[in-house]
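Only a single protein chain was left out; the remaining protein chains are all shown in position.
Think of it as A and B in the order they're written, each chain with its own count starting at 1.
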Amino acid sequence: MSAAVEAGFAHFRRRAAWRPLEYAFWIAVVASLLVFPRRLSFINEVAILGLFVLSLDLILGFAGIVSLGHVAFFGVGAYAAALFGLAVFADPLVGVLVGGATAALVGFASSFLILRGSDLTRLMITLGVASLLYELANRLSWTGGANGLNLAPDPVFGIWSFDLFGRTAAIASLAVLFLLFLLARRIVHSPFGLSLRAVTENRLRAGAIGIPTHRRLVAIYTVSAAYAGIAGALLAETTQFVSLDLLAFHRSADALVVLVLGGAGTLYGGLVGAIVFRVLQDVVSDLTPQYWEFWVGVVLVLVVLAGRERLARIPANLYRRLGLEGA
Amino acid sequence: MAAALETVGLTRRFGGIVAANAIALRVEEGARQALIGPNGAGKTTLINLLTGVLRPDAGRIALAGRDISAMPRHRRVKAGLARTFQINQLFPQLTPLDAVYLAVAERDGAGARWWRRSGDDRQHVAEAEALLATVGLADAATTPVHVLPYGRQRLVEIALALAARPRVLLLDEPAAGVPEGEREDILRIVSALPREVSVLLIEHDMDLVFSFAERITVLVDGAVIADGPPAEIAADRRVRAAYLGEEPHG
Partner (left out) sequence: MLTILFDGIAYGMVLFILAVGLSVTLGLMNFINLAHGVFAMAGGYAGAMLVNRAGVPFLLALPLAFLAAALLGVLVERTLYVHVYRRSHLDQVLFTIGLVFMAVAAVDYFIGSSQQFIALPDFLRARLEILGGNIGAYRLFVVAVCAVIATLLQVGLSSSRFGARLRAAVDNGRVARGLGINVGRIFTATFAVGSGLAGLGGMLGAEFLGLDPSFPLKFLVYFLIVVTVGGTSSLTGPFLAAIILGIADVAGKYYLPGTGPFIIYAVMVVILIVRPYGLVARSEAR
């Protein structure tokens, strides 16, 4: 019997263990700062996008919640950080925390609407909430309207200011991304994470083994909103500017595309996808802006026609074979 | 003495159909009770009402004297009421060990823990492994559930219900869909349950019913028409009439 129990521990331990390729991924990420010293602001943007897509993965990949309005939390985080910095206290890290907390609150409040009703209701509400916030930001005078707001954050920890080269920005964003990634990884491999997977696979059965399904979904939705809010706040602090574009629908759609193509439910799928997406976008957008949007649309249509689940298994299997599975 | 499980006037309508008609059910402590009735009698509806999947239009449910009528599903499980499903309701991508471990952890309130790794709580893993061994799934503990044959999946179904350490266990046709040769396993597990667990078994297989039950409740058209020891039920004319065309053996 003892041997069986040992096998049981090993099963969990093996699944949660760090793979060699994971270490390689993060080393490569840090190395990029040294290898591309002139593209630091680009790296900053990619890190922030990666964090935003990671936040979407938490609800889509691990809880099966389809949202078209995740940009709402991104934007709320950004504006909250900006307004806090302008009105109260200009420390960037505090601003990021404020952004995350505000987004978490909005996420918590809206979770009750989102988690009832059908898929369609959910889509509509997530889209509606995002549109509502966009309109609010547009109309209210203290949000800067269509012109946006400029910030002047203090140096990080009082020492490193946000320089023109973007070095502080890139390092700060990557550091935050890494920390939040570690936290997400922990959550995924915990009993809470396991219960989420159960709820996603069979909600009826999950309730029948004593899982308070609604409460768990509200919790992960709130955490996801916080992550998205932190990503938005980071963008605000590192670029010193917020505008309506931070609440635009295309960000929700882009994140969805990146996550689906990169592989939802693997944690790394969103990060790798974000890198590939942003690099490609940079290259293609130089031709024509409409060109990029058109081809994203084409790829989406083709991927769905070809069978998204079948295609999604390709990166998932690849990740597993290379040992890059975060979950 | 309070019954392990008791209902008073439990009623549920679907449009014009009365699926549960003022049901008064009583399951004593340590019971080995079977619930039988022709198709459409309302047996699964009753289970759904008891476990909170459906809300009753009228009536009360008491678990060991405690009114659980208003309790949400997961709280009833915590209170000691567990069930299995007629058609397997499992987590296809998880392994039996994952699922049973989770059920055990939830029972002890450890399911919400997000800061510790799954499996670090060794006693829960050990208990899950022991439970899987009891139902004969020790060798398949780390195989994803969707890979297992239906009969073995049914064992996972039972293990999940047992993981809650229930006071009352509702088994909804545990042998349904299981190939002939594997029914023995199910029967063996059900018979071997400790007396602390009061069992209500829904079954169509009369062999299983008469070999297992010490008391049989008969449900027809949403109402209890007979309730008593097997010999009495077998001889009851109303029961025979309700089962027109169905023999007590087969």
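To be clear about the criterion, contacts are C-beta pairs under 8 Å (C-beta built on N, C-alpha and C of every residue); 3 or more make two chains touch, one makes a residue touch a chain.
For clarity, every value in this text was computed on a predicted model and none was experimentally measured.
Which of the displayed chains are touched by the chain that has been omitted?
So, spelled out: the chain left out of view touches A.
Among A:76, A:184 or A:256, which residue is in touch with the absent chain?
Checking each option in A:76, A:184 or A:256, the one touching the absent chain turns out to be A:256.
Give the residue, chosen from A:41, A:131 or A:281, that touches the chain omitted from the document.
For the chain that is not drawn, the touching residue is A:131.
Using the touch rule from the top, list residues of chain A that touch the missing partner.
60, 66, 68, 113, 116-121, 123-125, 127-129, 131-132, 135-136, 138-140, 249, 253, 256-257, 260, 288, 290-291, 293-294, 296-301, 303-305, 308
Definition applied: only the chains that are shown with their structure count from here on.
In their complex, what parts of chain B are in touch with chain A?
Residues 51, 53, 72-74, 77-78, 82-83, 85, 89-95, 97-99, 101-103, 105-107, 110-122, 125-126, 128-130, 133, 138, 141-142, 160-161, 163-164.
Within their complex, state which residues of chain A touch chain B.
1, 4-5, 7-9, 11-13, 16, 186-187, 189-195, 197-198, 201-202, 204-213, 216, 219
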